[in-house]
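Removed from the display is one protein chain of the complex; every other protein chain stays in position.
Going in written order, the chains are labelled A and B, and every chain counts its residues from 1.
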Amino acid sequence: MQAVDGGNSIRGSSQEGVMAAVITLTTDFGQKDGYVGTMKGVILSIAPLARIVDISHDIRPQDLRQAMYILSTAVPYFPPSTVHVVVVDPGVGSARRPIAVRTGSAYYVAPDNGVLSYPLGEPDSSVVHLDCAEYWLPVVSNTFHGRDIFSPVGAHLAAGVPFHVLGTEISDAITLPLPQPERLADGSLRGQVQHADRFGNLITDIPMSWLAEGMGWRFEIAGRRIAGLSITYAAVARGELIALAGSDGLLEISIREGNAAETLPASAGTVVTAMPHAIP
Amino acid sequence: MQAVDGGNSIRGSSQEGVMAAVITLTTDFGQKDGYVGTMKGVILSIAPLARIVDISHDIRPQDLRQAMYILSTAVPYFPPSTVHVVVVDPGVGSARRPIAVRTGSAYYVAPDNGVLSYPLGEPDSSVVHLDCAEYWLPVVSNTFHGRDIFSPVGAHLAAGVPFHVLGTEISDAITLPLPQPERLADGSLRGQVQHADRFGNLITDIPMSWLAEGMGWRFEIAGRRIAGLSITYAAVARGELIALAGSDGLLEISIREGNAAETLPASAGTVVTAMPHAIP
Partner (left out) sequence: MQAVDGGNSIRGSSQEGVMAAVITLTTDFGQKDGYVGTMKGVILSIAPLARIVDISHDIRPQDLRQAMYILSTAVPYFPPSTVHVVVVDPGVGSARRPIAVRTGSAYYVAPDNGVLSYPLGEPDSSVVHLDCAEYWLPVVSNTFHGRDIFSPVGAHLAAGVPFHVLGTEISDAITLPLPQPERLADGSLRGQVQHADRFGNLITDIPMSWLAEGMGWRFEIAGRRIAGLSITYAAVARGELIALAGSDGLLEISIREGNAAETLPASAGTVVTAMPHAIP
């Protein structure tokens, strides 16, 4: 199964490297229909020792931005050379290309629809158009490339096939505009909610590093005001709104032991503003 | 733990074969109660190197037909000698027998209630009534044979125990009638929806191979007409009904970036008709 390593692969060719190969899956397939299990069958048929990890299969159908966000929070915590297979694919069966991306620390396999905008934006990334059908399943359907193209390519990468043999290098892969929080002239910050999680926590696109220390901050979201920044959920009473540093270094709006997304209400795209003031 | 291989096992007895042993799980247990995790604990206690893959745990409670359909779409993509454990078991604790089935390419462990009708219909299949309690857990409850009988038997198979020692060979395992699409006298085809997936795609039981090439086709489902066959979702505008080849070679009715099951509405059992006409 393994092609000879042409020297362009990050992964070593030692048995140990192959054993530890990790493949993650991020899709909008849900878990009820067996589609994800089928992809895992394909992967284990090609790379029997691969470790498969589900990141999420509950991406909202065809929501590329949610997939991008969730993937970006998980990726930094995986071992080097992990292969991330991402299948959110409204254009399946059309002329959209399947691609793979290699960065300094990971591989990605996905449709060319912008869902890999974050890794594509890394300075050392390279991209191939997956046009070598010998790394796909022998029969390719028009509706399930997750099974027929993306899983087998990911498995071949995990099994040691070098990146560059999977297809033709390209430089015009599609990227989507990334979140653009703003620093306004009066010193205040303006961003948006990127994601509402299961607990109703609202993760914004405003980096905590923009909230200069030595200043006090007030926040506004969905017509509600929050008086200052807190360190932990426990800093306020149950049911109270709170602004704090989320686990990925972004400003987060929550309700202690409550659901901010439902209560405000707010969701991806809701505007959030941070206004500084001198600490008296 | 491993009995000596009596020569009747498909799987080789090499270390490599044992390491790659894959066990899949298909149940109606859901994922919230810990039942599935418990089954995996049992499996790893007996076969520490088995690779466990979830096919689905969201089979509608006690819906044998949904389990049969989903399993049938996933099974062809797993490595040879994969052990498929299926627990949809309305008769748990009653006199219904636990069985295992061996085909030319896979093993199955399940209650004898018809859920294994597809593998039982394969020409080279053999069946044992699982009546050797030494391959079960020492204590067997009346309500959770997934934990007490099916998981341990599946794990023993994965660990190399030969199929025929697990029980007594039988020839009267229960089978359910399989889907019966019809070719009518006027050349039209009549079938049913087998499954509505997470996206609302309606997978029918009409094989694409029945839709003779060189003819045009019209479709009817739930009082709606579809004018022709398309190649991909992208062939129609968003929100439009479409008939196309599903990923398993069956006719599928979908709405591009919409939900056909909810919109029509339609579900398992809904009649679908295909009518040929000469291409002008």
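Basically, a contact is a pair of C-beta atoms (placed from the backbone, for glycine too) under 8 Å apart; a residue touches a chain by one contact, two chains touch by 3 or more.
Computed from a prediction, not measured in an experiment: that's the story for all the values here.
Where chain A meets the omitted chain, the residues involved are 19-20, 22, 24, 26, 31, 51, 53-59, 70-71, 73-75, 77-79, 82, 195, 197-199, 231-234, 244-248, 252, 257.
Take chain B: the residues that touch the chain left off the picture are 29-38, 40-42, 44-45, 48-49, 52, 61-62, 90-94, 141-144, 147-148.
The rule we apply is simple: only the chains that are shown with their structure count from here on.
Here the spacing of chain A and chain B, counted between their Cα centres, is 31 Å.
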